[in-house]
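Other chains dropped; remaining ones untouched in position.
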Amino acid sequence: MELGDNQYGKAEVRLVRVDRDGPQHRLTDLTVTTTLAGDLAATHLTGDNAGVLPTDTQKNVVYAFARDGVGQIEDFALRLARHFVDTTPTIDRARVHIDEHSWDRVGGHSFAKGAGTRSTTVSASADGEWVVSGVGDLVLLNTTGSEFHGFHRDEYTTLQETSDRILATAVSARWRHAEPTDWGTSATAARAALIGAFAATHSLSLQQTLYAMGQKVLEASSSIAEVRLSLPNRHHFLVDLQPFGLDNPGEVFFAADRPYGLIEGAVRRPGAPEPGLAWW
Amino acid sequence: MELGDNQYGKAEVRLVRVDRDGPQHRLTDLTVTTTLAGDLAATHLTGDNAGVLPTDTQKNVVYAFARDGVGQIEDFALRLARHFVDTTPTIDRARVHIDEHSWDRVGGHSFAKGAGTRSTTVSASADGEWVVSGVGDLVLLNTTGSEFHGFHRDEYTTLQETSDRILATAVSARWRHAEPTDWGTSATAARAALIGAFAATHSLSLQQTLYAMGQKVLEASSSIAEVRLSLPNRHHFLVDLQPFGLDNPGEVFFAADRPYGLIEGAVRRPGAPEPGLAWW
């Protein structure tokens, strides 16, 4: 037998940082996952750990580096990923994923947790760095402006066509950068583009909305080369109220849990550079 | 053997209602649970279901009643609870619990899901109705202004005293009303009071903060007779960076999952009426 691809790291390091240097405290709330790969055959084959930087150490590095400040999560992930590649002899590639949880200020040193996360995945090797940014926990709903008809029908098709339905999804979006940018400004613009495109697109399919969302993200930030979107279709079914002598003109819905449609796709800028390790 | 207390109902009916009558659509997103009690011995003892209103029917009632509009969740729960008691011969008591999920408008017919839920629990019997309102999914954090010292020490106590710590909690609050009020205005005021008291209280213990939060809710709305709070203490531990030659002046924290402190308490208005079935 032979060893194939392998990697290891520390998952879900919970880091909260308080910046106390201004008139008001600032709060940064991160979940950090580090992943390392390289020449790790010995520990797999014989249990010789001489080339293994402990995952406990990886966690320590996250906390120690936060002492100097975190800044934009892409920059923090770049520092961490570069460190692991540069200082660990056996490690050729490092990937650092960060979810940043949002908090709204409700006082000089007080915060309320908001919805939505911003994320980044940075990969580094001897050949360079690759930065992916993203958002999660972004649930959007249009009460109208969504149709679905003209689809392929076969003997198993019972779905009615509709010219007016609720369209709802939990956006999971990631985009890779072709070059460094102002990460914070770019993330804000991308998030606004996602929401704006979802709201503004008169949708004939969730796929069409997906493409529009990706397109708008690319238009919003010239550094972005490609957007990948995963959009669950959170079905809302019109309730049949006829047994109770009532009509239901698009007002009363049952929000279903499972099953759900799942639409996934990428939108790219023509001529964009190769992804390299971006999606590793 | 003998039958003791019993009840039954339909849990977690997912209802989304769209109001289309104004220039902009309005969205109401609820999870409704109904619970009925009364003379239900026959179904338990012999399987005679003549006195059992099916839970499926309870679900139907939720959807059918939504056809006329939902309005404030307390009012919707009152309609539902009163209906079950008044129309089902065997049923003496009904309880309707509703969680209302928050959405922020991002377009004329577009919404993004926000953080936080508003809730109500209404109980009804031949003797009257009891209304409890509440909030959930409200996570608050103070970066400073929290101390904990002077506590009881015994041979198992190793905790260091602190005069500056992070204080964080996920507020679960419920309050009962002594009389009807403008439910929406009251809920907004109570939520603001909870956040305001958490932020403004220089805390010597989470218990002290709990009491201040309850007190402010009672002060904010004269209809409220009692507030019950459950506050998990989401511990944030200062990371020891000394092994890396670094100090840590209250800046880098590990956010722990388990175990957590759990502080629970009630604050009452003196002379408030008895709770009746409010907390059933």
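In order of appearance the chains are A and B, and numbering begins at 1 in each one.
To be clear about the criterion, a residue touches a chain if its C-beta (ideal position, glycine included) is under 8 Å from a C-beta of that chain, and two chains touch if they have at least 3 such contacts.
Predicted model only: the values in this text are computed from it and were never measured.
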{"item": "Overall copies of the shared sequence [whole complex; 2 in view]", "value": "4"}
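Methods note: only the chains that are shown with their structure count from here on.
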{"item": "Chain A onto chain B, rotation angle from CA fit, given as a multiple of 5 degrees", "value": "180"}
{"item": "Touch list for chain B against partner chain A, complex", "value": "14-20, 25, 27, 29, 60, 63-64, 66-67, 103, 106-107, 109-115, 138-145, 166, 195, 198-200, 236, 239, 241, 243-244, 246, 248-257"}
